[in-house]
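A single protein chain has been omitted; all remaining protein chains appear in their positions.
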Amino acid sequence: MKSVKVRFFDLFFIFFFICFVFRLAGSAQVKKVTYIPKPGEYKYTFGQHKPVLRIKPEWVVETTTEDCYDGRVKSPQDIPTKVIPPDHDNPQTGPFYVEGAEPGDTLAVHLLKLEPARDHGISSYFPYFGALSVTAYTALLHPPLPEKVWWYEINRENKTVRFKALSGNFTCEIPMRPFLGCLGVAPAHNESRWTVVPEAFGGNLDFPEVRPGNTIYLPVNVKGALLFMGDGHLVQGDGEIIGTAVEAAMKVAFVVDIIKNQNVSWPRVESDDYIMSVGSYRPLEDAFRIAHKDMVEWLVADFGLEIMDAYQLLSQVGVAKIAQVVDPNYTVAAMFPKKYLPNAAKLSTPHNKLKEIKF
Amino acid sequence: MKSVKVRFFDLFFIFFFICFVFRLAGSAQVKKVTYIPKPGEYKYTFGQHKPVLRIKPEWVVETTTEDCYDGRVKSPQDIPTKVIPPDHDNPQTGPFYVEGAEPGDTLAVHLLKLEPARDHGISSYFPYFGALSVTAYTALLHPPLPEKVWWYEINRENKTVRFKALSGNFTCEIPMRPFLGCLGVAPAHNESRWTVVPEAFGGNLDFPEVRPGNTIYLPVNVKGALLFMGDGHLVQGDGEIIGTAVEAAMKVAFVVDIIKNQNVSWPRVESDDYIMSVGSYRPLEDAFRIAHKDMVEWLVADFGLEIMDAYQLLSQVGVAKIAQVVDPNYTVAAMFPKKYLPNAAKLSTPHNKLKEIKF
Amino acid sequence: MKSVKVRFFDLFFIFFFICFVFRLAGSAQVKKVTYIPKPGEYKYTFGQHKPVLRIKPEWVVETTTEDCYDGRVKSPQDIPTKVIPPDHDNPQTGPFYVEGAEPGDTLAVHLLKLEPARDHGISSYFPYFGALSVTAYTALLHPPLPEKVWWYEINRENKTVRFKALSGNFTCEIPMRPFLGCLGVAPAHNESRWTVVPEAFGGNLDFPEVRPGNTIYLPVNVKGALLFMGDGHLVQGDGEIIGTAVEAAMKVAFVVDIIKNQNVSWPRVESDDYIMSVGSYRPLEDAFRIAHKDMVEWLVADFGLEIMDAYQLLSQVGVAKIAQVVDPNYTVAAMFPKKYLPNAAKLSTPHNKLKEIKF
Partner (left out) sequence: MKSVKVRFFDLFFIFFFICFVFRLAGSAQVKKVTYIPKPGEYKYTFGQHKPVLRIKPEWVVETTTEDCYDGRVKSPQDIPTKVIPPDHDNPQTGPFYVEGAEPGDTLAVHLLKLEPARDHGISSYFPYFGALSVTAYTALLHPPLPEKVWWYEINRENKTVRFKALSGNFTCEIPMRPFLGCLGVAPAHNESRWTVVPEAFGGNLDFPEVRPGNTIYLPVNVKGALLFMGDGHLVQGDGEIIGTAVEAAMKVAFVVDIIKNQNVSWPRVESDDYIMSVGSYRPLEDAFRIAHKDMVEWLVADFGLEIMDAYQLLSQVGVAKIAQVVDPNYTVAAMFPKKYLPNAAKLSTPHNKLKEIKF
């Protein structure tokens, strides 16, 4: 009998010990995962590729992204159009399969970290690309402007990059403000889109608020959402008018969450100070309209404003950001300051949860 | 010896006979093929689907296409947005794999026949679609217009359809002029595009010159080109402003050819009287520019005009056709009358060859 | 008593005689007037200039117009940007003050005659102008294309002009189809607009249906309407893509009418076969929308179709014409074939009256 008791206790102990080990192992496994893409693993379309990793909400995921030049521009003498193979623009890391994400849900992606992986950034003019250039779509009879490459050295201490004029001696330091040019999921309608394109699924938004500390909300169109990221930017002006920012490979850490049974039509972004709706289309006024209509509807649905009141208030306090006017679709964000939100105190979004995750 | 000779002769004869039989059989097999899609075989993206049939240049291919409503609108009482399953717009027949077509080539598709498969055509207004309606992209705060269906009876003898007003008694007969709203290949950059979208790969051009007797030239982006077709229209005005033409399932016959090592950037069309360049993008002026720049370059490359002379001549004799202003990209065609072409007499295009094929 | 009778008869006779004389004199005076502009009388804005002539409905008015080059390009060697003084583009004849026209009315202008005044037409590329060129508004960093002049000899017998390539020997004959590039009234809001601009007041529409045999309806914004005309074109392709048609000074005859208390929002045109609405704005889709919305409203207001039926019918039988994609506003026309008009037989418009006027 005694032995029985002992055995029972032993079993109990062993059971709990095993649970404990699993919990530890589990927490070790699930809380923090790393995926470093090998050559050949980058993706060149946003679409239904085989996942490279399955992740869960609140896991910290560490990964890296290659620059928009596919890592092929290795010196200021490398001409992008000569060294990048066809259809190798804007390589994407991923896709990450998010367990539990289903069509009709919203995926929240919170960026925890974004750091340049090398000691330089690169910018260039691509022929037939750019807001002040003839392009494949704004198709005029002029030859393109001359292809050029600007090489920006990074000063990690000052957190700056250095612009050097190609003609003359002018040079200046520009503060880094890293963000991901591309963040997207598999598109609706079973589409696969070139990684240069932004649309409702996110993608090449080139929107500087896709940065550490902020949360991006994307529509889930397929099971697992299939999250892609890439095209790190160290610095970018509004509109990205020459067609490229200061481009860099990046070290990234992020965490995701799922909002079940609530869909967003277009990407949304949340910072501590703003909620933002992001529209990507042509002409530029349609991108602007998409973003601003979505914001009015957001104010109505989640914050209880009547539609005309929402339209009026956004009209007076809204900030409109032109992300880029160079990609196949243009991107504009409508930003609403949280301080003017009715009932904002009650706001309980993934952003507030995810930003507390220690990393 | 005699018997040997005879045997030799016999073998010879048998060999040639077999060859002859095979040639006949071959010609019978290869000259005319038929593919009738079964339920579930339609495609809802232009992309790299598994081919339904492998075809060769100059084969006559007979097939059928379903209407843009996926065949689900079976009576005037069926509301399209209620009866069409998600992502079942604009079903495509195909893809047809064209033997010998490789990236960098041009695919020529000559339509031989296009006849309505049923005794009616259908048109409707879809909410958030149409040139005079708020849309997903021209995103305003207005509710959509009321969804409506117009049922057009076909009069095969008169070759007309009958418009009947939904309010009041007005009715009129409109001559049929059938064409395929969709004709396209697998897109570049490994994209898959929703069947509602036209772009450089063709697709939902909604261009009335994609009709029997005319030849369409499309860029080959992948091995086998992967040809899709669908969205038959019995009648359509310029711009397709309500978002749909008089839509119908179709019986189709076509023949293809390959122009090796010559690529087109955008779809081109050839009729007996015109050469045409087709641009699809937004805003509408960019679609216009794409088409007209392509035509200037065509006049320079194939007909020997200096670029400014080509620009001038097109400016005076060109015909511009607005195909549609409703799809995610708008479509405009630049048409140049063959009678003004330098050296047109020497013109030796697939069109002139393919139109001679007896059917 | 007898004498009284006689006197009464005499008076009667004299009265009728005087009436007769006045009627003759009247008909002679009012039925046909001529105004030939002297140097310095041309106008370079559509606005509230002092009238050059007061005219009445149904008077036949004969006049002349100068070419868009202000008559300064007198040989193929004259470079337009060097010989045309600043602000002397597109000289206009007029304004004609139309007796009885008041704000809220519609002015109908029927063109009776349009003939080239010289033996040549001229076309050219202006730097920073044209649909396939950088412009002041589509402001890219490219230098303009080279300025060039094409000289077209008129063959009055064949009714053609001859295109001659500047490089190489190619030449061809193009049938003349003369029309007025400019026809407009004083704008609303007391604006004066540069003669290069089309808008709701008409102006530089560059629409080939502004031609002999057709009637143009314009909104009356000021007392007397103030009618201007100029910029004769012998030949023009759709879109006028190089920025100029085959330009020519013209001999013109026209007649006007007033539709009291009925206003049009945008120019309308009537031919024997079509009614047309003309929109001029940017982007091109807005010009398209303006024209097509106006046509739907016209079909509803004057022909009794319910609005969705009108939208549907126009969608199937409408013809859309791109007039020009080069001026500060672009111009698109929506054309509806009269044969599909409900109650068209009952149509009683100024067009039907004015086209009967013998000239």
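The chains carry the letters A, B and C, assigned in the order they are written, with residues numbered from 1 in each.
Assume a contact is a pair of C-beta atoms (placed from the backbone, for glycine too) under 8 Å apart; a residue touches a chain by one contact, two chains touch by 3 or more.
None of these values were measured; they are calculated from a predicted model.
Across C:233, C:282, C:321 or C:351, the single residue that touches the chain missing here is C:282.
Only one residue from A:36, A:79 or A:319 touches the chain missing from this view: A:319. Although one chain is not drawn, the whole complex shows that of A:59, A:125, A:207 or A:228 it is A:125 that touches it.
Residues of subunit C that touch the chain left out of the display are 44-45, 47, 87, 136-141, 188-194, 196, 265, 279, 281-283, 286, 289-290, 292-294, 296, 307, 311.
Considering the complete assembly, subunit A touches the hidden chain via residues 123, 125, 130-132, 145-146, 148, 150, 163, 165-168, 170, 172, 174, 235-246, 282-285, 288-289, 292-293, 296, 304-306, 308-309, 311-320, 322, 325, 330, 332, 340, 342.
Residues 132-134, 138-143, 145, 283 are the ones on subunit B that touch the missing chain.
Here, only the chains that are shown with their structure count from here on.
Remark: the per-chain Cα centre closest to the mean position of all protein Cα atoms belongs to B. Between subunit A and subunit C the centroid-to-centroid distance comes to 54 Å (mean Cα coordinates, whole Å).
Chain centres here are Cα averages; for subunit A and subunit B they lie 38 Å apart. Taking each chain's centre as the mean of its C-alpha atoms, subunit B lies 39 Å from subunit C.
Shared interface positions of subunit B, defined as residues touching 2 or more other chains, are 282-283, 289, 292-293, 296, 311.
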